Every structure is written in structure tokens, then in C-alpha cells.
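For reference, the structure I am asking about is given below.
Omission of a single protein chain aside, the complex is shown with its protein chains in their original locations.
On to chain A.
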Amino acid sequence: MSFYAHLIARTPKFDFVGKRIPAFVLTAALIIGTFVSIATRGFNFGIDFAGGILVEVQSIDGPANIANMRDVLGNLGLGEVSLQQFGESGRDVMVRVQKQDGDEKVQMAALAKVKDTLGNGYEYRRVEIVGPKVGDELKRDGVLAVILAVLAIAAYVWFRFEWQFGAGALIATFHDVVLTFGFFSITGMEFNLTSVAAILTIAGYSINDTVVIYDRVRENLRKYKTLSLYDLLNLAVNETLARTFLTVATVFVTVLALLLLGGDVLHGFAAAMLWGLVVGTFSSMYVAIPVLIYFKIRVGKDREEDETASQAMP
């Protein structure tokens, strides 16, 4: 017998459904908090969405003189210019210039100005410039992708299960997506195209989790004709709990490897994924499953009976 078998020798008996009211309250509070944060703090949009210029330079000899760089670039009249030194050697500097008023030509001219001003002492490791037109389009496409993904997921679940499961999946996925938006808004982490990828991956991962438990609910509905819905839902979550734990653990270690070793471009993605892992797992067990108790998913028995049955339990 392996180590793990000793650890989980029996199916656990946690009462997930019974904790649904505190879970819903927590969920609602987090979602409201997210909306408040989005309304007041907004997002720290990267240049993908906000437009503007991003230049990553590496000073050719010795650490970069960031004070001097700030001075000369600040006096170009390009509006807000932010500089950020990073890396161990102190040679790397990230320069961000806000979107310039006017069309694409103006943006290009601003980039040329920055390059001229910095001169030959720097190696250009990365240059990104997004004009206002593309920024708006990327924003629109990102929003569209997220909305369609949530709907497509719900539609698939509806098609494979019943409408009640589809509705549950919709609520759970909505929860995950909103809270991940909240994560970006509250932490002030840069929100860019990779963030949209992170949100969609979280939605996909979380629904994966939810579907596994739903699958077990469906199986148990056929298997235990007399069990109350309340107990049946709890049983499904408990039966799949070992799998949930293991899968979360494997994905967690790989995402952790990405976070710590994947470099700064993937840093934001990995951080969001870790958060999504927690949120997604929570929503599968405490949102997607307990909401089913409010829908009539069992023929012959209804909610009231289940509630009575649950109250009868010690």
C-alpha cells in the first residue's frame, strides 16, 4: 500500500452542502468587493489594452543610471513616462510611455524620440508599441472571448447534462472569472493579453473540476434512488475529493515552477493561475454543487423533502 492509501483509507464525510449559506455569503462579498474595486481602482492596463510604448533596455556597460534616464525621458513632453529597474545586475530597465494623443504616426514618432534620446549606450531587448486603434480592438476581443467562453462552457454542460447543471456551471464560471478580474484589480498587477489567457484557462480548469463532480452526481442519481439530494450532492463531492486534491496539487506544483522559474513575462500569468486554482476549486465544491439543491434535478423528490431530510440529520 502506498503512502497515500493510508492517508485516505475511506471516503470522507464532509458536509459541503450544509455550509452553502456561509459559502454563498463569502462568494457574494468577494464578488461585490471585486465590483467595488473595479469601479474605484480600475485596472492597471498594460499597453496591449491601453496603447502606448514599452521599451526594455539593457545598459551596455555597468548598471543603468536610472535617475539620469528618468530626467532626460521625462523632459521629452511625452506625458507620463515610468521607469522600472529590474534584474540582479541593475542593467535592465523597463520604460513605459503613455499613449500619445493623436493617431498611430504620433506614437511612432514618440518611440523614435525615446530611442534618439537614450542613444547608443543601451541594447534594446524588447520594443512594443500599440496604437489606439489596435488597443481598443484587443480590449473588445478580450471581453468577447471571456463572455463567449463562459457561455460556451455553460452550453456544453447543459447539452451533456441537464439545464440545471448548465446553470450551475454558468454561476460557478462567472464566479471564477469575476474573482480573477478582481485579483488583477486589487493587486494592481498589469492586465494584458496574457491575463485574458489566464482567465480563460482558469475558466477551463475550474469547469473541468466541476464537470468531474457533476459527472459523479449524475451517476449517483441513477445509483441511489432513495438518497436525499442533500446527501447525494455531499457524497459526490466527498467521493471525488481525493481526485480534486491530487489534481490541484499537480497543477499547483507545475504553476509554482512557472511562477518561480518562468521569467518575468509569465510571472503575471502564473500568479493569476495560482489564484484561479484556489478560486476554481472552491467554486466547484461550494458553489457549483450546492446551487443544484435549489434546482429540481431529481424526479419525484423536491427541494422541501431534501431540506427536511437534511434537518433530520444530526
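Going forward, a residue touches a chain if its C-beta (ideal position, glycine included) is under 8 Å from a C-beta of that chain, and two chains touch if they have at least 3 such contacts; residues count from 1.
Criterion: contacts and distances are computed from a predicted model.
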Name check vs UniProt for the chain missing from the figure, options "Protein translocase subunit SecD", "Dipeptide/oligopeptide/nickel ABC transporter ATP-binding protein", "Na(+)/H(+) antiporter subunit C" or "Na+/galactose cotransporter", returns "Protein translocase subunit SecD"
Option from A:Gln85, A:Gln98 or A:Asn208 whose C-beta touches the chain left out: A:Asn208
Kindly state which of the options A:Ile129, A:Leu179 or A:Val291 is in contact with the chain not pictured. A:Ile129
Sole touch to the unshown chain from A:Ala64, A:Leu78, A:Val95 or A:Val157: residue A:Val157
Mind listing the chain A residues that contact the chain we can't see here? 1-5, 11, 56, 58, 103-105, 108, 111-112, 115, 123-131, 133-134, 138, 141-142, 144-145, 148-149, 152-153, 156-157, 160, 193-194, 196-197, 200-201, 203-205, 207-209, 211-212, 215-216, 219, 239-240, 242-243, 246-247, 249-258, 260-263, 265-266, 269-270, 273
